[in-house]
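Note that one protein chain of the assembly has been removed; the remaining protein chains are unaltered in position.
In this document, chain identifiers A and B correspond to the written order of the chains, with residue numbering beginning at 1 in each.
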Amino acid sequence: MRRYIIKRLLYTLLIAWGVLTITFVLLRLSPSSPADKYLLNLTARGQDISQVIASIEARYGLNRPIHEQYFQYVGSLVRGDWGWSLSTSMPVLELLGRHWVYSFQLILLATIVAVFLGILIGVYSAVRQYSRADYIATFFSFVGIALPNFWLGIMLILIFSVKLGWFKTYYDTALPILSLDNLKALVLPVLTLSTGMMAGYTRYTRSATLDNLRKDFVLFARSKGVPERTVILRHVLRNAMLPIVTIIMFDLGSIVFGGAYLTEIIFGIPGLGRISFNAVFAQDYPVVVAVTLIGALVVLLVNLITDVLYTYLDPRIRYD
Amino acid sequence: MKSLVSRLGGRRHATALGLLLLLGAVGLAQGWLGLTLLPPLAFFYAFLGVLMLLYGAMPLYTNRRLTAHYWRRTRRNRLAVAGLWFIVFLVLLAVIGPFFTQSPTRVNFPEKNLPPLGFTISQSTFDLSAGQFIAKETPGVWEHPLGTDDKGRDMLAMLVSGAGVSLQVGLLATGLAVFLGAVLGVTSAYAGGWVDNALMRFTDIMMTFPFFLLLIFIVFLYGASLTLIIVVIGLTGWTGTARLVRSEALSLRTREFVLAARALGASPARVIFRHLIPNVMSPIIVIATLSIPGIILAESALSFVGLGDPSVASWGRVLNAGQQTLDTAWWVAVEPGVLLFFTVLAFNFLGDGLRDAFDPRTEV
Partner (left out) sequence: MKKQLTALGLALALGFILFGAACAPQRQARDQYISGTSAGDAETLNWILAADSASLSYAGQTLDSLATYNNKFEVQLRHLAKPVEVSPDGLVYTITIRDDLHWSDGVRVTAEDYVYTLKSLMFSDWLNFPYKGDWQEQVGGQPVFVKPEVVNATTFRIVRQTVDPEFFDNALIGLTPYPKHIAQKYEGNVKAFTEAEEFNKLTYTGNLGPYKFKDWVRNDKYVVARNPEFFLGKEDGAPFFTERIIKIFGTPAATMAALEAGDITAAGIDPAQVAKFKSKANLEVYTTPDTGYLLLAYNMRDNGWEGFRDPRVRQAFSVTVSKKQVVEQILLGFGEPAFSFLPKPSPWYTEEGVDKYGVEPLYSKDKARETLIAAGYGARGADGSFRLSDKGGKPLKLVLATNVGNKTREDTAALIQQELSDLGVEVELKLVPWPTLLNNYLKNKVPSAAGEAQFNSGPRAVSQERWDMIIIGFSSNPIAPSGQEVFLTSSGGLNFWGYNSAAVDALFKRVKSAEAVSPENRKKLYAELSRVIAQDQPVNFLAFQYGNTGIQKRVKGIEPGINMGYNFHRWFYE
């Protein structure tokens, strides 16, 4: 097992390096320069733009050949220097260090809510297949999947913040992270983000549970007189978890730059999603490369954890 | 000639390959000569059309018994049938609708913010000389049954043209992604060894790439055009299909009928097209149907962050414009939202129904 993990970690580094290189090349081959956004301002005030652009590019070392920039970037990355963010004027590492927590708490809470409720409803509606509860759960899970989450977020703000005044219209970063107020401030964002996920998990859990309910070992356990509760929890759910865990882990990897980003935009949360997309619009190279790299590493580590989890969920799976 | 055709795995595959090559050649020639005989999207349509005709409609027609069997199984799922009908309705709307509606781009400011038929709202306009607002009761009119937006464009016309856009994005991008995924997956599984290794490592890299970030980055830099959005989604969205197809094909590779075909001296192309691809078709169809709604939603999310193609009235763009005026003109956001919602729902229902129908394990 340990050898397997070490091998996978090395492999992770290799893939991360590939992602880093592709991003770097993509960025540097782009047709416009980060100095472009100043052009109109500068020219309007009678400045010599080619000179100013040259000096801005020189300030950030963008005027050297691409391979030189690449080796220099990778070199300083290895030494732990992630560079200086051009669009926010602070070290990239400090920027990410300050903002990761806003994404993390949102994603963590949304995932917990979605996983817990999704599995609960999914199992219940599978066990009570074709009951009214099952139909209602199925209906709402389809609705949840089809509802664009940016749309849901705007509606929630209009109803609960503007009309009813129960919540603040935006997320306030002044609140201490570990406080009840902070938890309250996260209610709407978490609801927005988790609805789609929860709907998906409900569907997957339901079908995975149904698959397993018909398996021989379930019939066997039942015929042995094992209580139904134990049958569901021990035998059915445990076996159904494998595909569900795969889906959850896949979501976790892709959520930072997808659903979480849109949620962050709507609720004014300065998480990694907003930081990275603003960096894209400002063509802030060091930040874009850094977040892509971190995003890739998160996905890879999550994959690794998933594979290790498999061995616990299904003892038949071994990696040797 | 005949041996070439049979090496390629039969007449159907030779035809497909020939047509695709022809399309490619025309496209290249057009690009080279700087002509635009056909818009770029037309090539996608032709491409998708060839594939669907030869690998979708033809097998369905030749295997009428199997088709009837699947249809019976699908039909038993009422939601799937409803989804199918809704999609058929949408396609008809998108294809025929534009002939009956007004121009979706025709601006008419005096008729702005008209509510749908049967509603009356109070519009206030600012009178600069008087320095105050003047309220006016505005009822919906027959000429604009679904109302107009803040530029006086007909909502019905925009929704009809938006249906075309959403379907285009959903179908074409999915077609491209699934085609790439299927080809790469089967190749990887059939070839094995270092080819398999290299392709799967590449798939891993693509899978770890933050897809939405990449999409936004490219669209931001190169300008939002529908073609670009479709191509980028297609070129990045194949990884899931590739993995699925590979694992299905791997299990088929050691099955008796494949081994027998190879022992009888069938060419690799023949084995791939004749034996592997037809047998992985059903998971491919299911995954394609189920990934269409995600792609339609991705396009509308792109519009939401202001990066939709500005020259077309996609539902996402109309919805995004409407959310700014939600309290003065709710219908602008609600109408495309409802359509988007039902479209995504319909594809999900159909996909689920197809999965159940194709999966012999489930008892419908």
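The definition used in the following text is that a contact is a pair of C-beta atoms (placed from the backbone, for glycine too) under 8 Å apart; a residue touches a chain by one contact, two chains touch by 3 or more.
The structure presented is a predicted model; accordingly, all values stated were derived computationally and were not measured.
> Touch partners of the unshown chain, restricted to the chains that are shown, please.
Every shown chain touched by the left-out chain: A, B.
> With the full complex in mind, choose from A:84, A:124 or A:257 the residue touching the hidden chain.
A:84
> Just to verify: which one of A:4, A:38 or A:100 makes contact with the chain not shown?
Touches the omitted chain: A:38.
> For the chain left out of this view, which of A:76, A:169 or A:230 touches it?
Only one listed residue reaches the unshown chain, and that is A:169.
> Given the contact definition stated above, which residue among B:148, B:323 or B:348 touches the chain not shown here?
With B:148, B:323 or B:348 as choices, the missing chain is touched by B:323.
> Contact with the hidden chain only, please: which subunit B residues?
So the residues of subunit B touching the missing chain come out as 105-110, 112, 124-128, 133, 150-151, 220-221, 223-224, 306, 310-311, 323-328.
> Applying the definition given at the start, please give the residues of subunit A touching the unseen chain.
Those residues of subunit A that touch the unshown chain are 31-32, 36-50, 52-53, 55-56, 59, 84, 86-91, 95, 98-99, 154, 157-158, 161-162, 165, 168-170, 173, 264-270, 274-275, 278, 282.
Throughout what follows, only the chains that are shown with their structure count from here on.
> Can you give the whole-Å distance between the Cα centres of subunit A and subunit B?
Roughly 25 Å separates the two chain centres.
> Please name which positions on subunit B make contact with subunit A in the complex.
Spelled out, the residues of subunit B in touch with subunit A are 201, 204-205, 207-213, 216-217, 220-222, 293, 297, 300-301, 304-305, 319, 323, 326, 337, 340-342, 344-345, 348-349, 361.
> Can you check the complex and tell me which residues of subunit A touch subunit B?
14-16, 18-19, 22, 26, 30-32, 142-143, 145-148, 150-151, 154, 158, 211, 253-254, 256-258, 261-262, 265, 276-277, 280-281, 288, 291-292, 295-296, 299-300
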